[in-house]
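Dropping the structure in here first, questions after.
Removed: one protein chain of the complex. Kept in place: all other protein chains.
Read from first to last, the chains carry the letters A, B and C; within each, the first residue is number 1.
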Amino acid sequence: GGTTKNDTDKKSGSAVTGKADANAETKKGLKIAFLPKQVNNPYFTIADTAGKKAVEELGSTYQEVGTSSGTDTSGQVSYVNTLTQQQVNAIAVSAQDPGALCTALKQAMKNGVSVVTYDSDTKTDCRQVFVSQASAEDLGRTQVQQLAKQIGGKGEIAILSAAQTATNQNTWIDFMKEELKKPEYKDIKLVKVAYGDDDAQKSFQQTQGLLQEYPDLKGIISPTTVGIKAAAQYLSGSKYKGKVKLTGLGTPNDMRAYVKNGTVDAFELWDPNKLGELAARTAVALQSGQITGAEGQTFKAGGMGTYTIGKDGVVSLGKPTVFDAKNIDQYKF
Amino acid sequence: MTQPEPDATPVLALEEVSKSFGAVRALRGVSLRLYAGEAHALAGENGAGKSTLIKALAGVHRPDTGTVLLDGSPVEFHGPADARDAGVAVIYQEPTLFPDLSVAENIFVGRQPTRSFGRVDHRAVKQAAADLFARLGVDLDPEQPARGLSIADQQLVEIAKALSFDARVLIMDEPTAALTGSEVSRLFGVVRTLREQGAAVLFISHRLEEIFELCQRVTTLRDGTWISSEPLAGLTEDDLVRRMVGRDLDELYPKQETETGEAALTVRRLTREGVFTDVSFEVRRGEIVGLAGLVGAGRSEVARAVFGVDRWDGGEVEVLGRKLKPGAPSLAMAAGLALVPEDRRAQGLVMDMSIERNIGLTGFAETTRAGLMNRRAERDRAVDWAVKLQVKYARLADVVGTLSGGNQQKVVLAKWLATAPQVLIVDEPTRGIDVGTKAEVHRLLSSLAAEGVAVLMISSDLPEILGMADRVLVMHEGRLAAEIPRAEATEETVMAAATGRAARGRDAA
Amino acid sequence: MTTTAEPVRSAPVSRTAGARTFIDKMFKARELAVLAVLVVMLGATQIYNGEFLSEQGIKDLLLNATILALVATGQAVVVITRNVDLSVGSVLGISAFAAGNWLNGGGSPLLAVLLAVALGALFGLLNGALVSLGKVPALVVTLGTLYIIRGIDSIWVGSRQITADALPEGFVGFGHDGIWAVPYLALLALVVLLAVGYYLRSYRSGRDLYALGSSPEAARLAGVPVRGRIMTAYLLCGALAGLAGALYLARFGNVDSATGNGYELTVVSAVVVGGVAFTGGSGSVYGAALGAVLLTSINSVLPAIGVSSVWVTAINGILLLLAIAVDRILALRVAAVLRKKAAQMRSARHD
């Protein structure tokens, strides 16, 4: 006997109930809290600062809390609990783990707190809306297209990811593999996915290892800002500089030196400013009753235009921007 | 009581010094003067305050009141380094070596001979150490690490260290407690030379004959107070004892005649490779068997193996007909065996634990009810034995490490006697114990034997062995060299066997 | 006991002399063993993957080891005194950022390195002062300063970061260039290592550190200036962590508030693998440095022979266990051999 996986009833779908009124007035004086994966992480700081600007513009108060480590799930849970205690109106959270925050977030929602996830999602029933930085499919496929162009559509490539458990990374990698199945990439061979755990030193050594194990490697995709930076730093100081192509997701500030010295031709990223702003505006819209998170609802996000909620309560920011030597100096983040 | 002292200024002196540790007043207004060219003895029972006095002289303890005078003017030593720089060399009661450093480095720590740019001259360090050992007639390798040295060897290194200072004042706290005859006489020879060259010497020993042999003057302490300072000439040992104890003493080796019963401890062909070989003997109920031998002969090792702290490689041990398993002290204890180890600080006691808990360690069976400790029973057991052995303490909850050396030894005895053993092995049971208590311990061992306990006594104090033992076993280089019945046991026969000349000795006889 | 004047000692000359040279050899062999494991491991990897020990490969190995080796050298000095400094990771992080900040503001690279060293030394001094003046357990104090310095670092740094484009060309070049396959960083680390090793072996104050760790009580009685020496050890350790911070900046060209987080465990592992005992008084900085090289090399070897990074953590742990276990078994064997020898000598004398 006993309780097994098959006995548990599968609940899914988003945690959405109630009706939305797209024309409801935007409430002021709300308390909106941002809970990034990690405080002091430059990427999240950009996003959250933009969020702050938007929140204040809308006449509400902003607050940022979070753990100083990106893998301190229990810490993140207790922050959700604390925020619930403090009776904030909405939480915008980038989840370190899709499941671990669920109990706490559901408790928060029960207490009337609106929950928006951004950058990194939880399970769909633990939040109302996920603000996605770009569709996972777009991100995965465009990175392959980038690299294919750089290496001339032929040769061995590898992926340098963050932690093995990083949900968004894994989704993108799945789409990369999908994309590679297309006939135009038949000469490209994905030899390995390595994990650098978003740690500079580890990513460094993983890059070295890739190059030693596959001397004919032509290119690397690193869909993580830490990874691409470490890989670029290694390549720029080694004999592989310029010979092995590198692309992926990185911030212009991080990558400027490597684009200019020829280590990296081009890479891409969405604008984290916009991500933060959209998360903030979504949170306020939820609290104002303009949306509830159901598919098909639309809302106006200030100067960013109108957004529509997609399947599973996902709002997508749009296509990523590609940075190269020509345009990189226009971006300062 | 004070006889005229030399007119000269004392090299080092204490005036009216007091020192307390919490509630314990270890020294109360004690004065002492050390003169150039004179060896001064310090006598007193365990806990009288001798070691404390020395530490006050050496700058380890700061006196609460009173002054230390160097060449007649007050000084304040802020630490042992100050005293050393002032020309005071100290051998402390408990050897304090650096186990990881070589013997030579131990001697010269902080004072190594140097080459250019202040670099240590390793060769000179080694040579100087070798020279010192030669002077002392000791055969130690200067480059050997200090770890694993026997207590005696450690004490010799300490002595070499003190000598290496060429100090004006040489202070020695029971340097001879672990040494045998010839080492002691070598040491005395060297000390006499130093004294004749003008050094002042302060010497502590519980062996009164040593005091008389080496010193000119003696200061006696009792319970932290000054009793007398006087020349030794004209004094007898009994006078000295009376000053120390405040009364006359009983017979020193009170051997009771007992009837010996069945064999209680039987050891057959016991071997631990590289340490001892083929050791066989038995100890019967009611019997005290002495185990003699030179330092390093392996006596302690046999005792440890029998008790099970070390494993043995071959042979067997039987206690009251029960075979023991190698390496299982708890089984040995259950069979009725007890071992009072030789190194009380490392093996006998948990120095950071209270007196009560230390004594309690061997008696969980008696002091538990339904698996839980019974505080009352634990306390009673400790008090009973602490009182029986006259341990001098303030509170039972005091940390054992704060007791004087001799009192610590008594706690070890208490801890083991409390188990009511059938077979008792005592390793150097009276090392560092004052004459009064020594007699007490001897009486205790005697009466235990009279009650039918089998006692195996290891001792480097030959008179003690000869005085107490019904039979003397002698070890030489890891083997049992001779078994000598009480009637034939003399210093000559035992030493002959111990130095491996037994056969020749007999031939000659 | 004044009666006998026999030659009391039973000729112990042979007891010690024969055994000693053997012990001496074995002692050195502890470090040799680490070295041997290292050589075998690298050799085997080279056979498997010809690219491994190419010029670039060797350079990478040396570069990887440099920073850890430096910090491990400092840590070994502290551990030899029977203390420990858990704050090295935090110190490394904050000095790296300080140096980066200085360079970012247009400062000269040399001064940046000096600044990092000075800052590290300052924190070392703080640790040393807390440990020696307060006479409190180093483990607690430095766990405390680990948190404090990390906290100050993250408050100061915030979400800022120093990236490669903020650093002068020459400084970044210094981070990966070298003479043939030997990077400048590794040369620098080697010089520091040899200097510290020589200091420990050949200066009184260096020997004092061993004495202190071997028995603090005896050191006090022997008049060793205990406080001063402990301060020296922490100062050195802090300064080396600071230097390592500057080199980290040069090598990775990237520093943020998380730099050096959790580094203390790696450092402690290196020191342990290198045979420096936590009970103080034994081991050498060379051992610690070798331990560092071994640990970082494992992390290069595994990817190079294509082991999935999923396995790396587990293999790392098991190798660490193997290293210390083999070392221990070796030591036990030696002790047994010594005992046998002693026995043979004794029975020889009996015959």
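Methods note: a contact is a pair of C-beta atoms (placed from the backbone, for glycine too) under 8 Å apart; a residue touches a chain by one contact, two chains touch by 3 or more.
Basically, contacts and distances are computed from a predicted model.
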(request) Pick from "Autoinducer 2 import system permease protein LsrD", "Dihydroxyacetone kinase subunit DhaL", "NADH:ubiquinone oxidoreductase subunit M" or "Hydrogenase maturation factor" the UniProt protein name of the chain that isn't shown here. (result) "Autoinducer 2 import system permease protein LsrD"
(request) Could you list, sorted by label, every displayed chain in contact with the chain left out? (result) A, B, C
(request) Out of B:T114, B:S164 or B:Q347, point to the residue that touches the absent chain in the complete complex. (result) B:Q347
(request) Quick one: say which of B:R119, B:R135, B:R268 or B:K392 touches the chain that got left out. (result) B:K392
(message) Out of A:K37, A:K52 or A:K123, which residue would touch the omitted chain in the full complex?
(response) A:K123
(message) With the missing chain put back, one of A:V77, A:I91, A:V115 or A:I328 would touch it. Which one?
(response) A:V77
(message) Given that one chain is not shown, which residue among A:T45, A:T67 or A:S203 touches it?
(response) A:T67
(message) What does the interface between subunit A and the hidden chain look like in terms of residue numbers?
(response) 1-8, 10, 39-40, 63, 65-69, 71-75, 77-79, 81-82, 84-87, 97-100, 102-103, 123, 163-167, 170
(message) By the contact criterion defined above, which parts of subunit B meet the unshown chain? Give residue numbers in ascending order.
(response) 18, 20-25, 28, 51, 55, 60-61, 64-65, 223-224, 307, 309, 329-330, 332-333, 339, 341, 346-353, 357, 360-362, 364, 368, 371-373, 386-387, 390-395, 398-399, 401-402, 415
(request) Spell out the interface residues on subunit C facing the chain that's missing from view. (result) 130, 134-137, 139-141, 143-152, 154-155, 216-217, 220, 262, 265, 268-269, 272, 277-279, 310-318, 320-321, 324-325, 328-329, 332
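Note that only the chains that are shown with their structure count from here on.
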(request) Once you've mapped the touching chain pairs, tell me: line, ring, star, complete or other? (result) line
(request) Just give me the whole-number Å value for how far the CA centre of subunit A lies from that of subunit C. (result) 39
(message) With touch defined as at the start, can you tell me which subunit A residues reach subunit C in the complex?
(response) 38-42, 44-45, 68-69, 164, 192, 194-196, 200-202, 204-206, 208-213, 215, 229-230, 233, 236-240, 253-254, 256-258, 260
(message) Going by the contact rule set out above, which residues of subunit C touch subunit B in the complex?
(response) 1-13, 15-17, 20, 23-24, 201-204, 207-208, 210-211, 213-215, 217-225, 280-282, 338-343, 346-347, 349-350
(message) Touching residues of subunit B toward subunit C in the complex: what are they?
(response) 60, 79-82, 84-85, 90, 92, 96-101, 105, 109-112, 114, 118-120, 122, 138-141, 143-145, 176, 179-185, 207, 209-210, 213, 273-275, 277, 294-297, 461-463, 476-479, 491, 495, 499-500
